Each structure stands twice: as C-alpha cells, then as structure tokens.
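Every protein chain of the complex appears in place save one, which is left out.
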Amino acid sequence: MKRESPPVAEIVLQIDGKAVKATEGMTVLQAASSATISIPTLCHHEKLEPYGACRLCMVEVEARGRKSYVVSCLYPVARDLIVRTRSDKVDKIRRVILEELLAHAPHSPELMRLAQEYGADKDRFEKESSFCILCGLCVRYCAEIKGKNAVGFVDHGARRKIRFVPEIASNECWDCQECFALCPTSFAQAAYFLTEALAFPGRRKAWTP
Amino acid sequence: MAKLRSAAGLETLRADIVSRRDPGKRCIAVCAGAGCDAACSAAVVDALREEAAKKSIDVKVTGCHGLCEKGPNVVVTPGELCYFGVRPEDAPGIVAGTAKGVRMDEVPFYKHQMRLLIGDNPRIDPTRIEDYLALGGYAALSKALFQMTPDQVLDQVKKANLRGRGGGGFPAGLKWETAKNAPADERYVIVNGHEGEPGAFMDRALFTGNPHKVLEGLIIGAHAIGAHRGFIYTRHDSPKLIEHIETALAQAEAYGLLGENILGSGFDFEVEVHFDVGIFVSGESSALMRSIEGNPPEPRPKYVRTSVSGIWEKPSNLNNVETWANVSQIISRGADWYASIGTEGSKGTKLVSLSGHVVNSGVAEVPMGTPLRTIVHDIGGGVADAKPLKALHFGGPMGGSIPERLIDTPLDFDALAALGAPIGAGGLLVMDDGTDMVDMARYFLEFLTHESCGKCVPCREGLLQMLKILTSMTNGKGRNGDIARLEDLAEVTGMACLCALGKTASDPLRSMLRHFKDEYEARIPAGG
Partner (left out) sequence: MCSDKIDQILARHRGKPGALIRVLIEIQHEKRWLPKEALAKVAQALEVPLSRVTQIATFYKTFSLKPKGRHEVHVCTGSSCHVRGAARLLAEVQRMTGLKPGETDSESRFSLETGSCLGSCSLGPEIIVDGTHHARMTPAKVEGVLKRYS
C-alpha cells in the first residue's frame, strides 16, 4: 500500500539497555512490546484509547538527566529517552498497587500471577466487598467498540463502581456479552446477571421473536 | 451607558465619577463577606439604612473586610473607624457618630498586614463598577492595551516573578509564555475560582468583594497571551459570588471593557462562567477543563501541559483568583516595585485564611516572607482560650502540618515546601495542644476519599486503605505493621497517581509522619 502522507520520523530510544526503534506518536508501551519487552497492564487494550488508570505499567524514564515515573501506556516515545521497565521503585509501585487490588479480587488468576512476580501479599490490606477493580475495560469496550454504552461508571472517589443500565442492557447485552471475557475478575458477568435478575428478569431481547 | 472607545474616554469617565463624589462625605461600609453574611449583616444594613436615610450618609454593602471573627463588621469613612460585632440596635450610635469605633490602623489584626489586594474591599460595592473605576480600576488594562505590547506585558509579569497562588507556586509568566507560544489557532484563559479546600476562603473574599480586579487581570492576561475567549470556573453554592461575577461581566461589557473592540483597541475578548457542582477534584486544572468541555471532571492522563493542550486541546492558561488579581498592580506600578516586596523566591503579598483554634479567624494579607509567628500571634491574636499552640497546617487536604517550634519560618513557597507544608492556596489552620495528629490525617483522607474522581488505582484504593488504617488507629485498634503500611501506601500514592490531587493526597499524612511520628507510634501496641 502506498503511503499518502510523508513518512513519520523514526526515533531510537533505549529500553532496558536495548536500542529500540519507534515512530513518532507511539507510546513507550507500544515501543516496548514491538521489541518484545513486556510491561504488565490491567486497563490497557490495544483496540481501546489508552486510559492510564491502573498505573501498573509505570516505568522509570530518564530524559536530559531527569528521572521520573510515568505510565508507559500514555507516555510518548522521544529521541534518546532512557526507559527502565524494572527498578526497585517501579517494582514497589507495582507491588503496592497489586496489594491494593488483591483486597478486592484475591482469587483473580491474572492478579495472582502478577502478585507472584512482584512479591505482593494478597492479605496485606483489609478486604473490600466488591471484586471489581474498575479497570473500565467493559465500560470502554461497550462505548468505544460497540457504541452501546450499556455499562457505565457511577459515583466517584472510593464509591465509584460500574453499573449496567437496564434500559439499554435489556436490548443489547444478551446478544453480545463480549465484555465478559475482557474482565480480569469476572465481575462484569456477575454485574450483568444481577442487573438482569433485578431489573428485567426474562425480558432480554433474544427471548422475543 | 455608552461603550468606551478610547483610553481618554475611560479617563474622562473616571474624572466624572470622582468629581461627583465628596471625599468628606461619611460612608458606612457593612461587610457582607461569608462570615458576616452568615452572622446576619443584612439586618445591620437595614437598620443602618433606616437611620442614615434621615441624614446625608451613604450605606454601602461590601465584600469581606477580613476580620470575620468579630463580624458583622462595619467601617466608617473618612477616618476608617471600625465597629465590630455590630447589631441592628447599634445603628443609631454609628450613624450619629457617638458610638466609639477603633481606627483601622490601630486594630492589631489589620496593622500588621499589607493589604494590596483586599484593602479596597471596604471601599467597593461589588455590584457597582463605578466604585472600582473611582479607585483607578481598568487603568492598568488601558495601559496594557495602548502603551505596551503583549510581549512587554508578559515580560513585566515574568520580571515580577509572580508565582501561582493556587497551590503549585508555578511562575505565572512562564505559563503565559507557554500558552502564548504554543502553536494553535485559538487559545483560552481561565480563572480557577473553585476554592474547594476546607478552610480556604480568601479567593471567595476577594472575588466576591472585588470582582473587577480579577476580571481586569484576566483581560490583561488574555491580551498578552492572545486569547479571545476566557472562562471563569467557580462554586455554585455561593449566590453572592455568582451574582457579583455576573454583574461585573455585564457592567464591564456595557462600558466596552469586555466584548468586542475593547476600549477601541481592536482587541476582542469574551468570558463565560462555568460552575462546579460539588466535587473537590474538579478544581484540579485538567479536570476543571474537562468539566468546561461538558465531560465528567476526571483529570486527563496525557503527558502534555494544559498550557499547550487544554480545553478542546487548545492552549489554555489557568490561574487562580488571587494570581489574576495581582496582574493589574504589576502593570500599573511595574515589575520592579512588585519584586521589591517579599523574599528572593516569593514576591508580592499573600492572602491567608486563618481558621481553627485561633483567636481571630479571618482573611489576612501579608508580604511574602512574613514570619508565621506574626500571622498567628500578632494578626491572629494567638491560640483561642490561651491554650498552647501545637501545630500549623497549610494547604488543606493536599498540604502539610508543621510543629510549633517551626513558627519562625517565613511565609515563603520554597521554605514551607521544604518543611512538607506547602502554602497551597493559603489556608492556614491553627491547632492547639488538644489536637490529635493521627485524627487530622484521618480527617483529610476521609475528605479526599469522597472528593476524588476514583479513576486511578493508587488514589482510589490507596487513600481508602490509608483511611481504614488511620480509622482503626484512632479507635485504639492499631496493629503491628500499620506504620509501614501507611508509609508504603503514601509513597506509592505520591509517585503513581494520575493527577496533582492524587499525587499530593498523602502529603498531610507524610508531614505528620515526619513531624509527629511519636503520636503514630503511640497508637501501635508495644513492639510495633
């Protein structure tokens, strides 16, 4: 395929000591994954807009001698940027974040695997009643890919949660259910069936001819 | 009124307003600031008006005078005689001149201050632009439009080293320059009048009491930056504030000081008012801009400054109320004059709202560099009920506490930040020796768990876990490992959060672990 626009500038940055080629506009996470350097994520999905909420993909970057900690899913690549995907501080951030999330979902396979890698203790903080970790994958997938907005966020701060909107979910969800597989804790599925049972039992669209 | 179309027109109008006023005529100014208003100053106004109607005396309803503790406050000019705790039945004595007042410059609360910004409040009816014009209002705008280039204005603000009064202390001139130079077809200026932190009420005092001072600064800034559209973002729960802002905008527009072809200079600028509907996080600059766009006020996670890409991804320069209010005097009196006030790194004066266990709650204005001792003891009158002072807390839920022994620290952005108690917006909470510093950290975290957006994990979960630990500690259920858990949570929250609210949310706790750690250790069973 012929390019219509002029070629984008190529950038070389350093990730974990390796020179990595990237193009302008890419994120550090994209550059790393193109070089098969893995960075853990929970709220990232390649089909969705970067969200920057789980903060697990934080890395250490050094530019012009200044060190800082940034989320790789949003931080743009730059010439001569030095990236370290592991360091004591990075590992500590990931460990504490995982411990915070394990208070919600101590048995999530994805969290358990990461907990092992970063030495996170699932019992370090007091347990929370909801096993949703609010990665927003269901909400964003439904809005950005399906254009249905059948599930959304409600409330704010520590009370934030996801909620299926019965008026929309009763028409849209039964034939789709694509968000269930994205959920790292299987909460989306549970939330949907709870909504159905309470708000529109037996009245989902697929049952009407 | 006809729109003014030249600098000379403005001066003619001003001369006309001044000529109609007799400086010798008595005027009674009644404070209707937040404290006095809540203390029924309206009834005092009614009584004074009834009494004054019999004589040739004006009764003016004004913004906050400062000494909220002794409200309702009345000041009579000429002579600047102060009357405190005024009741309706005091009206005859005040009007007749038989009641004994105290000269303002002899009131300890006022005499240690330098009231460049708030000093005009007792002289201005905020709903009358003529009062502001009579005191020289909009002369700085006229100077900026007709005698200076936008670059010269910018240069003055940079040379004055005006630092943002909203919390970060970032140099305003550099921010303006970034917004001015960012490539775009349109750019915006914004007044952050959100002031959501508990114990901070100085911006409201200034904006409600003298709205044109803020507006004049905004228009000057817009011209310097090249913005033709501005936004005022403020609280929805202060009816007087909203009324005064909207009246000021309408009057400025009617006089041709706002809108198309301002003062005939060819410069166009319009302003919209937007409201917070009750959440602290919407005062965070990127969240505020999302809110103006009509989106939920979640901070934007992108690594690009709002001065480059803000509202609708256009360069957007945001400063708080007090920062904008400083602009006109820098333009009229010059950067050198301004920079002569204050310390090496912190110039000008600073508004401080004093609250807590202090004798005189209120709004004070002092030169930067003033020792905290002067603010607390000379202006504030010391600790209430003559109790010993324990700690001073600056900056509310994103600030920090320092112990009494550091009371000779100067009011200075850098000196206080180095102690872990950044000035923030200028809310100063005084605490006596009965205050529990574990409970104070718990209090601020409880506030923030309700006032954050809840998007990013280290803020939402980190604050909640810190709150739970501190709650159990204050309930006598501290456990081994609690302090280490708090330190880890606070550190990660500070490093990993998405926005400034989250990044600084653990600062009060960190300052208390730094200066009052023994109180925390005492809550852990022996051996912890």
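Letters A and B mark the chains in the order given here, with residues in each chain numbered from 1 onward.
Heads up, the rule we're going with is that a contact is a pair of C-beta atoms (placed from the backbone, for glycine too) under 8 Å apart; a residue touches a chain by one contact, two chains touch by 3 or more.
The structure displayed is predicted, hence computed values, not measured ones.
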Looking at the full complex, which residue from B:S291, B:T306, B:T374 or B:T449 touches the chain that isn't shown here? B:S291
Of the candidates B:L10, B:V30, B:V44 or B:C68, the residue in contact with the absent chain is B:C68
Contact residue for the chain not shown (choose from B:L154, B:A200 or B:I402): B:A200
Where the complex has a chain not shown, which of B:I279, B:L389, B:I402 or B:L448 is the residue touching it? B:I279
Since one chain has been left out of the picture, which residues of chain A touch it in the full complex? 139, 143, 149-156, 163, 165, 167-168
Where the missing chain touches chain B, by residue: 34-35, 37-39, 68-69, 71, 196-201, 204-205, 236-238, 275-280, 291, 293-294, 296-297, 353, 355-357, 361-362, 393, 396, 427, 429, 431, 435, 440, 443-444, 447, 450, 453
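One rule holds in what follows: only the chains that are shown with their structure count from here on.
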Where chain A and chain B are represented by their mean Cα positions, the distance between them in whole Å: 38
Would you pull the chain B residues touching chain A in the complex into a rising list? 279, 281, 301-303, 448-458, 460-465, 467-468, 485, 488-489, 491-492, 495-498
Under the stated contact criterion, what part of chain A meets chain B in this complex? 50-56, 58, 69-71, 74-76, 89, 92-93, 96-97, 100-101, 103-104, 124-126, 128, 133-134, 155-160
